[in-house]
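Have a look at the structure below, then the notes.
Of the protein chains in this complex, one is absent; all others appear in place.
As written, the chains take the letters A and B, and residue 1 is the first residue of each chain.
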Amino acid sequence: MGSSLDTFFQQVFNGLVLGSLYALIALGYTMVYGIVNLINFAHGDVLMVGALTAFSAITLTQALAPGIPGWALMLMGMLAAIPVCVLLSLLIERVAYRPLRNAPRLAPLITAIGVSILLQTLAMLIWGRNYLTFPQLLSSEPIAIGPATATVTKLLVIVLSAIIMVALLLLVQYTRLGRAMRATAENARVAALMGVNPNGVIAATFAIGAALAAIAGVMYASLYSVAHFYMGFIPGLKAFTAAVLGGIGNIPGAMLGGVLLGLIEALGAGYIDQISNGVFGSNYQDVFAFIVLCAVLILRPSGLLGERVADRS
Amino acid sequence: MRRDLVLNVRGLCKRFGGLQALQEVGMSIERGQIYGLIGPNGAGKTTFFNVVTGLVRPDTGTFELDGRAYEPTSVHRVAAAGIARTFQNIRLFADMTALENVMVGRHVRTHCGALASVLRTSAVRAEEEQIRQRSHDLLRYVGIDRLGHLQARTLSYGDQRRLEIARALATDPKLLALDEPAAGMNATEKIELRRLLERIRTDGITILLIEHDVKLIMGLCDQVTVLDEGRIIKEGSPAQVQHDPAVIEAYLGRAHASA
Partner (left out) sequence: MSSAPRSTEEHRRAALRATALLALVLLVLPLAAQWLGPAWVRTLAFAALYVMLALGLNIVVGFAGLLDLGYIAFYAVGAYTYALLASPHLTENFPSISQAFPGGLHVPIWASIPLGAAIAAGFGVLLGAPVLKLRGDYLAIVTLGFGEIVRIFLNNLNEPINLTNGPQGITLIDPVRIGQLRFDHTISVLGLQLTSLQLYYYLFTALAVLCVLVCVRLQNSRIGRAWMAIREDEIAAKAMGINVRNIKLLAFGLGATFGGVSGSMFAAFQGFVSPESFSLMESVIVLSMIVLGGLGHIPGVILGAVMLSVFPEFLRYSVGPLQTQLFGRTVVDTEVLRMLLYGVALVVIMLYRPKGLWPAPQHGVAPRSTPPSAARSQADA
(Lines give C-alpha, C1' and ligand atoms only; values in the text may rest on other atoms or scores of the structure.)
Protein backbone atom coordinates (compact mmCIF):
# COMPACT_ATOMS: atom_id res chain seq x y z
CA MET A 1 0.00 0.00 0.00
CA GLY A 2 2.91 2.29 0.71
CA SER A 3 4.09 2.05 -2.83
CA SER A 4 0.71 2.92 -4.29
CA LEU A 5 0.64 6.02 -2.12
CA ASP A 6 4.10 6.79 -3.38
CA THR A 7 2.86 6.40 -6.91
CA PHE A 8 0.01 8.71 -6.07
CA PHE A 9 2.37 11.41 -4.85
CA GLN A 10 4.58 10.94 -7.86
CA GLN A 11 1.62 11.36 -10.17
CA VAL A 12 0.49 14.41 -8.25
CA PHE A 13 3.93 15.91 -8.59
CA ASN A 14 4.05 15.12 -12.29
CA GLY A 15 0.62 16.61 -12.61
CA LEU A 16 1.77 19.80 -10.96
CA VAL A 17 4.68 20.08 -13.35
CA LEU A 18 2.49 19.55 -16.38
CA GLY A 19 -0.20 21.74 -14.93
CA SER A 20 2.15 24.63 -14.34
CA LEU A 21 3.06 24.57 -18.00
CA TYR A 22 -0.54 24.33 -19.09
CA ALA A 23 -1.37 27.25 -16.82
CA LEU A 24 1.31 29.45 -18.38
CA ILE A 25 0.10 28.68 -21.87
CA ALA A 26 -3.56 28.89 -20.89
CA LEU A 27 -3.06 32.42 -19.65
CA GLY A 28 -2.24 33.51 -23.16
CA TYR A 29 -5.44 31.98 -24.53
CA THR A 30 -7.63 33.29 -21.77
CA MET A 31 -6.37 36.85 -21.81
CA VAL A 32 -6.74 37.13 -25.56
CA TYR A 33 -10.21 35.57 -25.56
CA GLY A 34 -11.28 37.82 -22.73
CA ILE A 35 -10.30 40.91 -24.59
CA VAL A 36 -11.10 40.19 -28.24
CA ASN A 37 -13.30 37.10 -28.16
CA LEU A 38 -10.87 35.16 -30.31
CA ILE A 39 -9.37 31.71 -29.89
CA ASN A 40 -5.78 32.43 -30.82
CA PHE A 41 -5.27 29.18 -32.63
CA ALA A 42 -1.66 30.10 -33.34
CA HIS A 43 -0.74 30.45 -29.67
CA GLY A 44 0.59 26.91 -29.43
CA ASP A 45 2.75 27.58 -32.44
CA VAL A 46 4.18 30.69 -30.80
CA LEU A 47 5.29 28.34 -28.03
CA MET A 48 6.91 26.18 -30.66
CA VAL A 49 8.76 29.12 -32.17
CA GLY A 50 9.98 30.06 -28.71
CA ALA A 51 11.30 26.58 -28.07
CA LEU A 52 13.03 26.36 -31.45
CA THR A 53 14.50 29.87 -31.16
CA ALA A 54 15.92 28.99 -27.77
CA PHE A 55 17.23 25.77 -29.25
CA SER A 56 19.10 27.65 -31.94
CA ALA A 57 20.42 30.26 -29.55
CA ILE A 58 21.61 27.65 -27.10
CA THR A 59 23.25 25.33 -29.61
CA LEU A 60 24.91 28.27 -31.30
CA THR A 61 26.29 29.56 -27.99
CA GLN A 62 27.39 26.08 -27.01
CA ALA A 63 29.32 25.83 -30.24
CA LEU A 64 30.93 29.25 -29.88
CA ALA A 65 31.54 29.29 -26.13
CA PRO A 66 31.49 25.77 -24.73
CA GLY A 67 32.21 26.62 -21.12
CA ILE A 68 28.98 28.40 -20.24
CA PRO A 69 26.98 26.70 -17.47
CA GLY A 70 23.59 25.14 -18.21
CA TRP A 71 21.45 27.52 -16.18
CA ALA A 72 23.01 30.49 -17.96
CA LEU A 73 22.29 28.87 -21.29
CA MET A 74 18.70 28.29 -20.32
CA LEU A 75 18.33 31.87 -19.20
CA MET A 76 19.88 33.03 -22.44
CA GLY A 77 17.56 30.76 -24.39
CA MET A 78 14.55 32.31 -22.74
CA LEU A 79 15.89 35.80 -23.25
CA ALA A 80 16.31 35.00 -26.92
CA ALA A 81 12.93 33.36 -27.26
CA ILE A 82 10.85 36.01 -25.53
CA PRO A 83 11.44 38.96 -27.85
CA VAL A 84 11.09 36.75 -30.92
CA CYS A 85 7.75 35.42 -29.73
CA VAL A 86 6.52 38.82 -28.63
CA LEU A 87 7.35 40.42 -31.94
CA LEU A 88 5.87 37.52 -33.84
CA SER A 89 2.68 37.69 -31.82
CA LEU A 90 2.37 41.44 -32.29
CA LEU A 91 2.89 41.02 -36.01
CA ILE A 92 0.21 38.36 -36.21
CA GLU A 93 -2.23 40.47 -34.23
CA ARG A 94 -1.63 43.50 -36.36
CA VAL A 95 -1.72 41.80 -39.75
CA ALA A 96 -4.10 38.91 -39.36
CA TYR A 97 -6.42 39.60 -36.45
CA ARG A 98 -6.93 43.33 -36.16
CA PRO A 99 -8.49 43.79 -39.62
CA LEU A 100 -11.06 41.14 -38.73
CA ARG A 101 -12.07 42.46 -35.36
CA ASN A 102 -15.56 43.27 -36.51
CA ALA A 103 -15.93 40.44 -38.98
CA PRO A 104 -18.39 37.62 -38.38
CA ARG A 105 -17.19 35.28 -35.66
CA LEU A 106 -15.84 32.48 -37.77
CA ALA A 107 -13.58 34.63 -39.93
CA PRO A 108 -10.89 35.36 -37.31
CA LEU A 109 -10.93 31.72 -36.25
CA ILE A 110 -10.33 30.53 -39.80
CA THR A 111 -7.57 33.09 -40.18
CA ALA A 112 -6.03 31.93 -36.92
CA ILE A 113 -5.93 28.40 -38.28
CA GLY A 114 -4.20 29.69 -41.37
CA VAL A 115 -1.67 31.56 -39.26
CA SER A 116 -1.01 28.42 -37.27
CA ILE A 117 -0.21 26.55 -40.45
CA LEU A 118 2.00 29.36 -41.69
CA LEU A 119 3.98 29.29 -38.47
CA GLN A 120 4.46 25.56 -38.75
CA THR A 121 5.59 25.95 -42.33
CA LEU A 122 7.99 28.69 -41.30
CA ALA A 123 9.42 26.44 -38.63
CA MET A 124 9.77 23.60 -41.11
CA LEU A 125 11.66 25.85 -43.48
CA ILE A 126 14.03 27.15 -40.82
CA TRP A 127 14.53 24.16 -38.60
CA GLY A 128 13.57 21.27 -40.86
CA ARG A 129 11.01 18.58 -40.20
CA ASN A 130 13.03 16.34 -37.92
CA TYR A 131 12.75 16.07 -34.21
CA LEU A 132 15.58 18.09 -32.70
CA THR A 133 17.13 17.07 -29.42
CA PHE A 134 16.88 19.88 -26.96
CA PRO A 135 20.06 19.90 -24.91
CA GLN A 136 20.00 18.82 -21.31
CA LEU A 137 20.94 22.05 -19.57
CA LEU A 138 20.23 21.35 -15.94
CA SER A 139 21.34 18.39 -13.91
CA SER A 140 19.12 15.36 -14.29
CA GLU A 141 20.05 14.01 -10.86
CA PRO A 142 16.93 12.85 -9.05
CA ILE A 143 15.89 14.94 -6.08
CA ALA A 144 13.59 13.49 -3.51
CA ILE A 145 10.57 15.56 -2.60
CA GLY A 146 8.92 13.41 -0.01
CA PRO A 147 8.00 10.16 -1.72
CA ALA A 148 8.22 11.65 -5.19
CA THR A 149 11.28 12.02 -7.35
CA ALA A 150 11.91 15.29 -9.10
CA THR A 151 14.62 16.88 -11.14
CA VAL A 152 15.90 20.41 -11.11
CA THR A 153 14.10 21.08 -14.37
CA LYS A 154 10.77 19.91 -13.02
CA LEU A 155 11.17 21.98 -9.89
CA LEU A 156 12.16 24.95 -11.97
CA VAL A 157 8.97 24.60 -13.99
CA ILE A 158 6.80 24.71 -10.90
CA VAL A 159 8.68 27.50 -9.16
CA LEU A 160 9.14 29.70 -12.20
CA SER A 161 5.52 29.30 -13.25
CA ALA A 162 4.34 30.17 -9.77
CA ILE A 163 6.47 33.31 -9.69
CA ILE A 164 5.26 34.38 -13.11
CA MET A 165 1.64 33.79 -12.24
CA VAL A 166 1.88 35.83 -9.08
CA ALA A 167 3.59 38.60 -11.00
CA LEU A 168 0.85 38.53 -13.61
CA LEU A 169 -1.88 38.72 -11.00
CA LEU A 170 -0.14 41.70 -9.43
CA LEU A 171 0.22 43.34 -12.80
CA VAL A 172 -3.39 42.88 -13.71
CA GLN A 173 -4.66 43.99 -10.33
CA TYR A 174 -2.42 46.91 -9.41
CA THR A 175 -0.83 48.45 -12.46
CA ARG A 176 -2.25 50.97 -14.88
CA LEU A 177 -1.86 48.54 -17.74
CA GLY A 178 -3.62 45.88 -15.76
CA ARG A 179 -6.54 48.15 -15.06
CA ALA A 180 -6.68 49.12 -18.70
CA MET A 181 -6.69 45.45 -19.67
CA ARG A 182 -9.51 44.67 -17.31
CA ALA A 183 -11.52 47.63 -18.48
CA THR A 184 -11.05 46.83 -22.16
CA ALA A 185 -11.92 43.21 -21.50
CA GLU A 186 -15.18 44.25 -19.93
CA ASN A 187 -16.27 46.89 -22.37
CA ALA A 188 -13.85 48.16 -24.96
CA ARG A 189 -15.97 51.06 -26.11
CA VAL A 190 -16.46 52.47 -22.67
CA ALA A 191 -12.80 51.93 -21.83
CA ALA A 192 -11.88 53.91 -24.92
CA LEU A 193 -14.11 56.73 -23.74
CA MET A 194 -12.18 56.71 -20.50
CA GLY A 195 -8.96 57.31 -22.40
CA VAL A 196 -7.73 53.76 -22.80
CA ASN A 197 -6.13 52.96 -26.14
CA PRO A 198 -7.77 49.66 -27.06
CA ASN A 199 -5.27 48.76 -29.77
CA GLY A 200 -2.40 49.31 -27.41
CA VAL A 201 -3.99 47.28 -24.65
CA ILE A 202 -4.83 44.45 -27.02
CA ALA A 203 -1.29 44.45 -28.34
CA ALA A 204 0.05 44.35 -24.80
CA THR A 205 -2.19 41.41 -24.02
CA PHE A 206 -0.89 39.48 -26.99
CA ALA A 207 2.67 40.40 -26.04
CA ILE A 208 2.33 39.19 -22.47
CA GLY A 209 0.74 35.96 -23.64
CA ALA A 210 3.54 35.45 -26.12
CA ALA A 211 6.21 35.99 -23.50
CA LEU A 212 4.57 33.41 -21.28
CA ALA A 213 4.35 31.02 -24.21
CA ALA A 214 8.05 31.52 -24.97
CA ILE A 215 9.02 30.63 -21.43
CA ALA A 216 6.65 27.69 -21.43
CA GLY A 217 8.11 26.55 -24.74
CA VAL A 218 11.67 26.54 -23.44
CA MET A 219 10.64 24.63 -20.34
CA TYR A 220 8.52 22.19 -22.31
CA ALA A 221 11.43 21.46 -24.63
CA SER A 222 13.74 21.05 -21.64
CA LEU A 223 11.36 18.66 -19.96
CA TYR A 224 10.87 16.43 -22.94
CA SER A 225 14.30 17.05 -24.48
CA VAL A 226 12.76 17.53 -27.88
CA ALA A 227 11.69 20.34 -30.15
CA HIS A 228 10.05 20.22 -33.55
CA PHE A 229 7.69 22.13 -35.75
CA TYR A 230 4.53 20.36 -34.60
CA MET A 231 5.25 20.48 -30.88
CA GLY A 232 2.88 23.33 -30.17
CA PHE A 233 -0.34 21.73 -31.30
CA ILE A 234 -1.08 19.32 -28.48
CA PRO A 235 0.06 21.52 -25.57
CA GLY A 236 -1.81 24.39 -27.18
CA LEU A 237 -5.03 22.44 -27.41
CA LYS A 238 -4.67 21.18 -23.86
CA ALA A 239 -3.92 24.63 -22.55
CA PHE A 240 -7.03 25.92 -24.27
CA THR A 241 -8.95 23.16 -22.54
CA ALA A 242 -7.46 24.35 -19.28
CA ALA A 243 -8.52 27.91 -20.00
CA VAL A 244 -12.08 26.82 -20.71
CA LEU A 245 -12.05 24.57 -17.67
CA GLY A 246 -11.22 27.47 -15.42
CA GLY A 247 -13.52 29.88 -17.19
CA ILE A 248 -12.46 31.58 -20.35
CA GLY A 249 -11.29 35.13 -19.88
CA ASN A 250 -10.72 34.47 -16.21
CA ILE A 251 -7.06 34.76 -15.28
CA PRO A 252 -7.13 32.92 -11.95
CA GLY A 253 -9.37 30.47 -13.78
CA ALA A 254 -6.67 29.72 -16.33
CA MET A 255 -4.19 29.08 -13.57
CA LEU A 256 -6.57 26.81 -11.72
CA GLY A 257 -7.65 25.10 -14.91
CA GLY A 258 -4.08 24.48 -15.98
CA VAL A 259 -3.03 22.89 -12.73
CA LEU A 260 -6.22 20.88 -12.54
CA LEU A 261 -5.87 19.59 -16.06
CA GLY A 262 -2.29 18.57 -15.39
CA LEU A 263 -3.39 16.65 -12.34
CA ILE A 264 -6.31 15.01 -14.14
CA GLU A 265 -4.06 13.97 -16.96
CA ALA A 266 -1.27 12.59 -14.80
CA LEU A 267 -3.53 10.79 -12.37
CA GLY A 268 -5.97 9.71 -15.01
CA ALA A 269 -3.41 8.25 -17.35
CA GLY A 270 -1.67 6.49 -14.51
CA TYR A 271 -4.78 4.92 -13.07
CA ILE A 272 -6.50 4.03 -16.30
CA ASP A 273 -3.31 2.22 -17.17
CA GLN A 274 -3.56 0.26 -13.94
CA ILE A 275 -7.28 -0.34 -14.09
CA SER A 276 -7.30 -1.55 -17.64
CA ASN A 277 -4.16 -3.63 -17.14
CA GLY A 278 -2.20 -1.73 -19.69
CA VAL A 279 -4.86 -1.80 -22.38
CA PHE A 280 -5.51 1.90 -22.25
CA GLY A 281 -2.10 3.14 -21.39
CA SER A 282 -0.21 6.35 -21.56
CA ASN A 283 -0.70 6.61 -25.31
CA TYR A 284 -4.26 7.56 -24.49
CA GLN A 285 -3.06 10.35 -22.23
CA ASP A 286 -3.93 13.00 -24.75
CA VAL A 287 -7.45 11.69 -25.00
CA PHE A 288 -8.04 12.70 -21.39
CA ALA A 289 -7.58 16.32 -22.13
CA PHE A 290 -9.98 16.07 -25.05
CA ILE A 291 -12.56 14.30 -22.96
CA VAL A 292 -12.25 17.01 -20.32
CA LEU A 293 -12.65 19.60 -23.06
CA CYS A 294 -15.82 18.05 -24.44
CA ALA A 295 -17.21 17.47 -20.97
CA VAL A 296 -16.62 21.04 -19.84
CA LEU A 297 -17.98 22.60 -22.99
CA ILE A 298 -21.07 20.44 -22.95
CA LEU A 299 -21.82 20.38 -19.26
CA ARG A 300 -20.43 23.61 -17.89
CA PRO A 301 -19.30 25.89 -20.67
CA SER A 302 -18.74 28.81 -18.34
CA GLY A 303 -16.02 26.88 -16.56
CA LEU A 304 -15.24 26.46 -12.90
CA LEU A 305 -14.70 30.08 -11.97
CA GLY A 306 -16.97 31.62 -14.58
CA GLU A 307 -16.34 33.33 -17.89
CA ARG A 308 -15.10 36.89 -18.22
CA VAL A 309 -15.74 37.81 -21.78
CA ALA A 310 -15.97 41.15 -23.51
CA ASP A 311 -19.38 42.78 -23.60
CA ARG A 312 -20.42 42.78 -27.23
CA SER A 313 -23.67 44.68 -27.02
CA MET B 1 -69.04 35.04 -19.48
CA ARG B 2 -66.51 32.82 -21.20
CA ARG B 3 -64.18 34.94 -23.20
CA ASP B 4 -62.53 33.59 -26.31
CA LEU B 5 -58.96 34.20 -25.31
CA VAL B 6 -56.10 33.71 -27.69
CA LEU B 7 -53.51 34.44 -25.04
CA ASN B 8 -53.92 34.18 -21.31
CA VAL B 9 -50.97 34.89 -19.07
CA ARG B 10 -51.17 34.94 -15.29
CA GLY B 11 -48.68 35.69 -12.57
CA LEU B 12 -45.58 36.09 -14.68
CA CYS B 13 -42.47 36.90 -12.66
CA LYS B 14 -38.92 37.16 -13.94
CA ARG B 15 -35.83 38.21 -12.13
CA PHE B 16 -32.44 38.89 -13.72
CA GLY B 17 -29.87 38.81 -10.96
CA GLY B 18 -30.72 41.84 -8.83
CA LEU B 19 -33.37 43.21 -11.13
CA GLN B 20 -37.03 42.20 -10.91
CA ALA B 21 -37.81 42.59 -14.59
CA LEU B 22 -41.42 41.44 -14.40
CA GLN B 23 -43.63 41.21 -11.32
CA GLU B 24 -46.99 39.46 -11.36
CA VAL B 25 -47.74 40.38 -14.93
CA GLY B 26 -50.87 39.03 -16.55
CA MET B 27 -52.60 39.58 -19.85
CA SER B 28 -55.77 38.34 -21.48
CA ILE B 29 -56.07 38.91 -25.19
CA GLU B 30 -59.38 38.16 -26.85
CA ARG B 31 -59.57 36.76 -30.33
CA GLY B 32 -59.62 39.43 -33.00
CA GLN B 33 -58.27 42.16 -30.76
CA ILE B 34 -55.39 44.44 -31.35
CA TYR B 35 -53.80 44.59 -27.94
CA GLY B 36 -51.28 47.22 -26.99
CA LEU B 37 -48.42 46.97 -24.51
CA ILE B 38 -46.90 50.28 -23.62
CA GLY B 39 -44.67 51.75 -20.98
CA PRO B 40 -41.51 53.77 -20.53
CA ASN B 41 -38.16 52.40 -21.65
CA GLY B 42 -36.97 49.58 -19.48
CA ALA B 43 -40.45 48.74 -18.27
CA GLY B 44 -40.10 45.11 -19.29
CA LYS B 45 -42.16 45.04 -22.48
CA THR B 46 -39.64 43.18 -24.61
CA THR B 47 -38.84 40.89 -21.70
CA PHE B 48 -42.54 40.03 -21.59
CA PHE B 49 -42.41 39.23 -25.29
CA ASN B 50 -39.29 37.15 -24.81
CA VAL B 51 -40.89 35.13 -22.04
CA VAL B 52 -44.17 34.54 -23.83
CA THR B 53 -42.39 33.39 -26.99
CA GLY B 54 -40.02 31.12 -25.13
CA LEU B 55 -36.79 33.04 -25.54
CA VAL B 56 -36.45 33.66 -21.82
CA ARG B 57 -37.55 31.28 -19.10
CA PRO B 58 -39.92 32.78 -16.49
CA ASP B 59 -39.59 32.22 -12.76
CA THR B 60 -43.31 31.80 -12.33
CA GLY B 61 -46.39 32.12 -14.50
CA THR B 62 -49.07 30.24 -16.33
CA PHE B 63 -49.54 30.50 -20.05
CA GLU B 64 -52.42 29.55 -22.27
CA LEU B 65 -52.57 29.83 -26.00
CA ASP B 66 -55.99 29.44 -27.55
CA GLY B 67 -57.27 27.81 -24.39
CA ARG B 68 -54.45 25.28 -24.21
CA ALA B 69 -51.76 25.57 -21.56
CA TYR B 70 -48.17 25.76 -22.77
CA GLU B 71 -44.71 25.94 -21.29
CA PRO B 72 -42.76 28.75 -22.91
CA THR B 73 -39.49 26.84 -22.88
CA SER B 74 -38.84 26.18 -26.53
CA VAL B 75 -38.92 29.02 -29.01
CA HIS B 76 -39.62 26.91 -32.04
CA ARG B 77 -42.40 25.00 -30.33
CA VAL B 78 -44.10 28.24 -29.32
CA ALA B 79 -43.89 29.36 -32.91
CA ALA B 80 -45.32 26.08 -34.08
CA ALA B 81 -48.14 26.42 -31.55
CA GLY B 82 -49.10 29.72 -33.10
CA ILE B 83 -47.27 32.77 -31.78
CA ALA B 84 -45.21 34.61 -34.37
CA ARG B 85 -43.14 37.63 -33.50
CA THR B 86 -41.07 40.42 -34.93
CA PHE B 87 -38.07 41.92 -33.20
CA GLN B 88 -37.31 45.39 -31.92
CA ASN B 89 -34.02 45.42 -33.82
CA ILE B 90 -35.35 43.71 -36.97
CA ARG B 91 -33.91 40.24 -37.31
CA LEU B 92 -34.20 39.39 -40.96
CA PHE B 93 -32.07 36.86 -42.80
CA ALA B 94 -29.99 39.59 -44.32
CA ASP B 95 -28.31 37.76 -47.18
CA MET B 96 -31.45 35.97 -48.30
CA THR B 97 -33.92 37.62 -50.63
CA ALA B 98 -37.16 39.07 -49.34
CA LEU B 99 -39.06 36.21 -50.92
CA GLU B 100 -36.77 33.64 -49.35
CA ASN B 101 -37.24 35.27 -45.96
CA VAL B 102 -40.97 34.77 -46.20
CA MET B 103 -40.50 31.25 -47.54
CA VAL B 104 -38.56 30.42 -44.39
CA GLY B 105 -41.64 31.51 -42.50
CA ARG B 106 -43.55 28.71 -44.22
CA HIS B 107 -41.13 26.12 -42.85
CA VAL B 108 -43.12 25.39 -39.75
CA ARG B 109 -46.32 24.67 -41.69
CA THR B 110 -44.71 22.46 -44.31
CA HIS B 111 -42.95 19.19 -43.94
CA CYS B 112 -40.95 17.91 -46.88
CA GLY B 113 -37.72 16.47 -45.56
CA ALA B 114 -34.21 16.03 -46.92
CA LEU B 115 -34.74 12.71 -48.65
CA ALA B 116 -37.87 13.82 -50.44
CA SER B 117 -36.16 17.03 -51.46
CA VAL B 118 -33.21 15.17 -52.93
CA LEU B 119 -35.51 12.88 -54.88
CA ARG B 120 -37.65 15.82 -55.90
CA THR B 121 -40.86 13.87 -55.60
CA SER B 122 -44.08 15.30 -56.94
CA ALA B 123 -45.10 16.06 -53.38
CA VAL B 124 -41.99 18.17 -52.96
CA ARG B 125 -42.55 20.03 -56.17
CA ALA B 126 -46.16 20.73 -55.25
CA GLU B 127 -45.20 21.93 -51.79
CA GLU B 128 -42.42 24.16 -53.10
CA GLU B 129 -44.84 25.73 -55.55
CA GLN B 130 -47.32 26.32 -52.75
CA ILE B 131 -44.64 27.85 -50.56
CA ARG B 132 -43.49 30.14 -53.34
CA GLN B 133 -47.00 31.20 -54.22
CA ARG B 134 -48.07 31.85 -50.66
CA SER B 135 -44.88 33.78 -49.92
CA HIS B 136 -45.40 35.93 -52.96
CA ASP B 137 -48.99 36.58 -51.88
CA LEU B 138 -47.78 37.65 -48.47
CA LEU B 139 -45.26 40.04 -49.95
CA ARG B 140 -48.08 41.58 -51.95
CA TYR B 141 -50.25 41.67 -48.84
CA VAL B 142 -47.75 43.87 -47.04
CA GLY B 143 -46.99 45.84 -50.17
CA ILE B 144 -43.45 44.83 -51.12
CA ASP B 145 -44.01 42.23 -53.82
CA ARG B 146 -41.88 44.20 -56.30
CA LEU B 147 -38.91 43.74 -53.96
CA GLY B 148 -39.13 39.98 -53.60
CA HIS B 149 -35.95 39.17 -55.48
CA LEU B 150 -33.81 41.70 -53.61
CA GLN B 151 -31.53 40.87 -50.70
CA ALA B 152 -33.21 41.69 -47.45
CA ARG B 153 -30.30 43.82 -46.28
CA THR B 154 -30.79 46.18 -49.23
CA LEU B 155 -34.38 47.02 -48.39
CA SER B 156 -35.28 50.32 -46.79
CA TYR B 157 -35.97 50.36 -43.09
CA GLY B 158 -39.73 50.59 -43.50
CA ASP B 159 -39.74 47.81 -46.10
CA GLN B 160 -37.67 45.64 -43.80
CA ARG B 161 -40.26 46.03 -41.06
CA ARG B 162 -42.99 45.08 -43.50
CA LEU B 163 -40.96 42.08 -44.59
CA GLU B 164 -40.60 40.95 -41.02
CA ILE B 165 -44.36 41.11 -40.64
CA ALA B 166 -44.87 39.16 -43.85
CA ARG B 167 -42.45 36.52 -42.63
CA ALA B 168 -44.24 36.25 -39.31
CA LEU B 169 -47.59 35.95 -41.09
CA ALA B 170 -46.17 33.10 -43.16
CA THR B 171 -46.20 30.93 -40.06
CA ASP B 172 -50.03 31.13 -39.97
CA PRO B 173 -50.02 32.41 -36.41
CA LYS B 174 -52.92 32.69 -34.03
CA LEU B 175 -51.20 35.60 -32.34
CA LEU B 176 -48.95 38.07 -34.09
CA ALA B 177 -46.62 39.74 -31.61
CA LEU B 178 -44.98 42.87 -32.97
CA ASP B 179 -42.15 44.58 -31.12
CA GLU B 180 -42.18 48.27 -32.03
CA PRO B 181 -43.15 47.82 -35.67
CA ALA B 182 -43.48 51.57 -36.19
CA ALA B 183 -40.07 52.53 -34.81
CA GLY B 184 -38.25 54.76 -37.24
CA MET B 185 -41.19 55.17 -39.58
CA ASN B 186 -42.42 58.51 -40.85
CA ALA B 187 -46.04 59.65 -40.64
CA THR B 188 -47.05 58.23 -44.04
CA GLU B 189 -45.51 54.87 -43.30
CA LYS B 190 -47.29 54.77 -39.95
CA ILE B 191 -50.63 55.33 -41.61
CA GLU B 192 -49.91 52.47 -43.99
CA LEU B 193 -48.78 50.27 -41.11
CA ARG B 194 -52.01 51.01 -39.30
CA ARG B 195 -54.01 50.06 -42.37
CA LEU B 196 -52.01 46.85 -42.69
CA LEU B 197 -52.58 45.90 -39.06
CA GLU B 198 -56.28 46.58 -39.33
CA ARG B 199 -56.39 44.41 -42.43
CA ILE B 200 -54.60 41.63 -40.58
CA ARG B 201 -57.11 41.90 -37.77
CA THR B 202 -60.00 41.74 -40.22
CA ASP B 203 -58.46 38.59 -41.69
CA GLY B 204 -58.75 36.92 -38.31
CA ILE B 205 -55.33 37.21 -36.70
CA THR B 206 -55.02 38.59 -33.20
CA ILE B 207 -52.30 41.15 -32.68
CA LEU B 208 -50.18 42.06 -29.67
CA LEU B 209 -48.26 45.24 -30.14
CA ILE B 210 -45.44 46.95 -28.27
CA GLU B 211 -45.28 50.54 -29.33
CA HIS B 212 -44.09 53.93 -28.22
CA ASP B 213 -46.18 55.95 -30.64
CA VAL B 214 -49.11 56.98 -28.45
CA LYS B 215 -51.27 58.18 -31.34
CA LEU B 216 -50.86 54.89 -33.14
CA ILE B 217 -51.72 52.88 -30.05
CA MET B 218 -54.72 54.95 -29.18
CA GLY B 219 -56.11 54.84 -32.70
CA LEU B 220 -55.48 51.16 -33.26
CA CYS B 221 -55.80 49.16 -30.06
CA ASP B 222 -58.88 47.73 -28.43
CA GLN B 223 -57.17 47.18 -25.10
CA VAL B 224 -53.96 48.45 -23.63
CA THR B 225 -51.72 47.33 -20.77
CA VAL B 226 -49.31 49.82 -19.30
CA LEU B 227 -46.13 48.43 -17.79
CA ASP B 228 -43.75 50.37 -15.59
CA GLU B 229 -40.66 48.90 -13.91
CA GLY B 230 -42.00 45.39 -14.38
CA ARG B 231 -45.45 46.01 -12.96
CA ILE B 232 -48.82 46.63 -14.57
CA ILE B 233 -49.95 50.06 -13.61
CA LYS B 234 -53.09 50.20 -15.73
CA GLU B 235 -55.17 47.99 -17.97
CA GLY B 236 -58.07 49.14 -20.03
CA SER B 237 -59.29 50.80 -23.16
CA PRO B 238 -57.06 53.41 -24.77
CA ALA B 239 -59.29 56.19 -23.53
CA GLN B 240 -59.13 54.96 -19.94
CA VAL B 241 -55.40 54.52 -20.03
CA GLN B 242 -54.64 57.81 -21.70
CA HIS B 243 -56.04 59.92 -18.89
CA ASP B 244 -54.91 57.82 -15.98
CA PRO B 245 -52.73 59.88 -13.65
CA ALA B 246 -50.42 57.00 -12.78
CA VAL B 247 -49.73 56.41 -16.45
CA ILE B 248 -49.02 60.05 -17.08
CA GLU B 249 -46.66 60.15 -14.15
CA ALA B 250 -44.85 57.08 -15.32
CA TYR B 251 -44.18 58.71 -18.69
CA LEU B 252 -43.69 62.31 -17.73
CA GLY B 253 -43.08 62.42 -13.99
CA ARG B 254 -39.69 60.76 -14.33
CA ALA B 255 -38.94 62.47 -17.65
CA HIS B 256 -38.72 59.28 -19.75
CA ALA B 257 -38.50 60.14 -23.43
CA SER B 258 -40.81 58.36 -25.84
CA ALA B 259 -39.90 57.51 -29.46
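In this text, a residue touches a chain if its C-beta (ideal position, glycine included) is under 8 Å from a C-beta of that chain, and two chains touch if they have at least 3 such contacts.
Fair warning: this is a prediction, and the values are worked out from it, not measured in the lab.
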Exercise for review: Quick one: jot down which shown chains the absent chain touches.
Suggested key: A, B
Exercise for review: Quick one: say which of A:5, A:125, A:143 or A:159 touches the chain that got left out.
Suggested key: A:125
Review point. Where the complex has a chain not shown, which of B:51, B:103 or B:210 is the residue touching it?
Key: B:103
Study note, to complete from the structure: Across A:12, A:74, A:88 or A:115, the one contacting the chain not displayed is A:115
Review point. So which of B:3, B:57 or B:120 would be touching the chain we can't see?
Key: B:120
Study note, to complete from the structure: In the whole complex, of B:22, B:38, B:65 or B:144, the residue touching the missing chain would be B:144
Exercise for review: Considering the whole complex rather than only what is displayed, give the residues of chain B touching the chain that is not shown.
Suggested key: 53, 55, 75-76, 79-80, 84-85, 87, 91-97, 100, 103-110, 112-114, 117-118, 120, 124, 127-128, 131, 143-147, 149-151, 154-156, 158-159, 167-168, 170-171, 186, 188-189, 192
Revision key, fill the gap. Chain A residues touching the chain left out here are 38-39, 96, 99-100, 103, 105-111, 113-118, 120-121, 124-125, 129, 233, 237, 240-241, 244, 279, 283-284, 286-287, 290-291, 293-294, 297-298, 301
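In this text, only the chains that are shown with their structure count from here on.
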**Study point:** Intercentroid distance (Cα basis), chain B paired with chain A, Å
**Key:** 49
